[in-house]
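Let me begin by handing over the structure; questions about it come next.
Only one protein chain is missing; all other protein chains are in place.
Note that the chains are named A and B in the order they appear, and that numbering of residues resets to 1 at the start of each chain.
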Amino acid sequence: MKQNEKKVSWISFLLVLAFLGLVFWLDQIIKPTNKMYMLMTVLQKGSVYALAAVSMNLLNGYTGLFSLGHAGFMLIGAYTYAIFTIPSSARDTVYQYFDAAIRISFPELLSNSMGSAGTVLGVAIAVIFAGLAAAFFGYLIGLPVLRLKSDYLAIATLGFAEIIRAVFQWQKLGPITNGSNLLKNFMRTSLFKLKVGDTKLVFSTFVPVLIATLSIIVIVKLVNSTYGRAFKAIRDDEVAAEAMGINLAKHKMISFTVSSFFAGVSGAMMAMVLSIAQASNFKAAMTYEILLMVVLGGIGSTSGSVIGSFLFVAASEWWLRGLDSGKFLGIEAPGIFRNGFRLVVFSVIIMIVVLFFRKGIMGEREISDLFREKKKAKGAAR
Amino acid sequence: MRKDKPCILRVEDVTMQFGGVVAVNNFSMEEYEGEIVAIIGPNGAGKTTAFNVITGVYAPTNGRVTFDGRKVIENFPRGKMKKGYLGENAGKYTDHLEPTPDKLTALGMARTFQNIRLWKSMTVFENVLIAKHMKRTSNLFSATFGGNRAEEKRQRDEADALIETVGLSDVRDEPATSLPYGKQRRLEIARALATDPKLLLLDEPAAGMNPQETVELTRFIGEIRDQFHVSILLIEHHMDLVMDISDRIYVLDFGSMIAHGTPVEIQANEKVIDAYLGVTDDA
Partner (left out) sequence: MGKTILPYIISGISVGGQYALIAIGYTMVYGILRLINFAHGDVFMVAGLMMVYMAAAMPLYIAIPLMIVLTVLLGFLIERVAYRPLRTAPRMSVMISAIGVSYLIQNLALYITGGLNKNYPSIPWISDRVHVLGLETSRVTIITPFLTLLLVVLLVLLINHTKIGMAMRAVSLNFETSQLMGIRINNVISATFIIGTFLAAVGSMLFFTNYPGVVPTSGAMPGLKAFVAAVFGGIGSIPGAVIGAFIIGVAESLIKGLDTILIVNGTITEQIGFATFSDAFTFVLLIIVLVFKPTGLFGEKTTDKV
C-alpha cells in the first residue's frame, strides 16, 4: 500500500518533469511565425486559466464555498505585477495622463546589480507580490463575507469583485492604476529570452507553464494535507466538522486567502501573457468562464480543473476557430460559420455538460487515481 | 453515584427560549467522571435542545455550563429577550460566554448526531483521521510542504488503532456512507473518540436500530467507557438501553425536569410513568 503511494508520486513527478522539458523544447523550435504557434498560445493561456480554475476549485470544490469573486483577485494580481515590472524608460509613456506614483521595477532594479539573473528574480518577486496583494484583499473581504451561506456568499463575492474593478478604474487613483487606461510595456512573455553564450533561449511559454505547475503542485499538496482534509470535511458537513473541533471561521479564511493568492498569481500570468492589464477586462463574465472550466473538468478534482481549462482554451482559441471563419470540418457555410458561432456551439456543449454530465470529465477523481484503480483491478483479478 | 469523583459536567439553571416558546426550562444537572448519564423524556420534551446548548450549537437564554471545572458557557436574557424572558433566575447570571462548538470539542467534549452526520465523500479511515486534525501542531506551511511527516504518521497510526478497537478494520477503506446503519453509528462514535474527549455526548445512539443492534450498541457503549476512560451523556428513547447502562437518569417533560435518579428509582417514579402514559418503550 505505502509502496504503491510512493510509486504513484514518483511517476507523477517524472511526468511533470517530462512535460516541463517538452514545453522548454517546444519553446525553442516553434517560433511565433510558425503555423503551430497556436499550440504555444494555448499552452500559455491554458496555464493561466488552469491555475485560475484550480484555485477556484480549492474554494468551490474542496471547501464548498461558492465564491464568484475570482476576476477581482485576478485583477489585483495583474495590476500589481504590471505596476512593479514597468521599466522606468517606459513609465511616462504608460502613465500618459498621470504622474506615476510607484517608481520601482523589480526586474530592472535587480538586473542592475545581478544581470539577467536579476531580471528573472525580479519577475518572480513581482509574481509573488501579485499573489500577496490578492491574498491581502482576500483576507479583508473574507472577514465580512465568509459568514454568509451559499448563494449569499456567491453574490457578495461577485459584488466585491465589481467594487474592486470600479476602484481600479477610478481617475483619482490614476497615479497608481493609470485610471481607466490600460497598463502596458511591463515584463511580458515575449520578452522572456536569455542569451547563453551564443544561443538565444526562449522562455515565453515555459515561464507561465512553470509558474502554473509549481502553484498547482502547492495546491495539490495543501489539498492532500491535514488542512485539505479539514476543508473537505467542511464541504461535506459543516456542522459535523465544527463538532469535531474544526474552527470554521479560521479554515474558511485559510482556504479563501490561499485561493485569492493563487488567483492573484494567475492574474499576474494573464498580464504577462496578454502583455496588457486593463480593469475593464476583469468582469464577472471572466469568473463565470473559469467556473465553467471547473465544472467541465469536474468540481472537486484538481486534474479535472486543469484538463477543463486546457480543453476550454484549446477549443475556443484553436479547434473551433473554423466555426468563426466560414469553414469547419471541411464544410463551408460562411452564412452560419461567422463571428461568434464558435462561442455559441461552445456554450451549448457546456450546457450539455452542466445538465447531463454533472460530474464533468473527472468527477471527483484525480489522474493519479486512475493508476491506482488499475492496480486495484489487477490485484482483484489475481 | 460516584460523587467521590470530580464533576465533569455541571449544568445550572439552563433555560432556552425561542421567541415565546420555552423549550428548556431551568434545567440543572451534573455528571461525575466515569459516569454514564442519560437524559430521557417524551418527544418534544427538550432533550435535543438541552444537548445542543451543552455542545455549543445554541447559546442558552439564561444559565451556565461548567465543564471539567471550567466555566464554558454562560448567558443571561439580553437584547430582545430582556423584556420577553419567561423563565426563572433572570438576575442570577451576569457573564456572557458563547463558545462555538469547536472550542468545546477542543476542551474535551465530543458528540454524535441523531441523524448521523458522517462526511459522505470520505472513507471510514478518513472520517476518523480528520477528527484528529484538531490535535495537530503543524501550521499551514509545514503541513503543505511535508514538514509534519512524523505527526501525520502518528495521527494515521492512531486513527488505524482506533478503527481496530471499534472493530471497523474490515471496512477501513469503504466509503463511510456505504456501511450498514449500525456500523455508521459505531463509526460516528469512533470519530468522536478520535478527538480524545473526556466527555462523550451521544444523541439518540440507538435511533433506528433493531433489537439485535441495540444490544450490541449497549455493550459497545459500556466498553468504550472502560477502555477510553470517558464519561458519557446520552439522550435516548430506547428504555432497555437506558435502564441497562445508565448510572443515573434525568427525565425531561415539556422542557422541565420532572425527576432524576438511578434507573431503579426512575422506573418507580409516578411522574415519569404519567409522562410516558404507561409507555415505557416507544422504540
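In this section, a residue touches a chain if its C-beta (ideal position, glycine included) is under 8 Å from a C-beta of that chain, and two chains touch if they have at least 3 such contacts.
Nothing here was measured: the structure is a model prediction, and the numbers come from that model.
Among A:26, A:78 or A:158, the one in contact with the hidden chain is A:158.
Only one of A:31, A:200 or A:358 touches the absent chain when the whole complex is considered: A:358.
Only one of A:90, A:239 or A:331 touches the absent chain when the whole complex is considered: A:239.
By the touch definition given at the top, chain A reaches the unshown chain through residues 60, 66, 144-145, 147-148, 150-152, 154-156, 158-160, 162-163, 165-167, 169-172, 180, 239, 284-285, 288-289, 291-292, 295, 299, 338-341, 343-344, 346-348, 350-351, 354-355, 358.
Here is the rule we go by: only the chains that are shown with their structure count from here on.
If you check the complex, the residues on chain B that touch chain A are 55, 57, 100-103, 105-106, 110-111, 113, 117-122, 126, 129-134, 136, 138, 140, 143-146, 148, 152, 155, 191-192, 194-195.
Contact residues of chain A toward chain B in the complex are 218, 221-222, 225-227, 229-230, 232-233, 235-237, 239-249, 254, 258, 300, 364.
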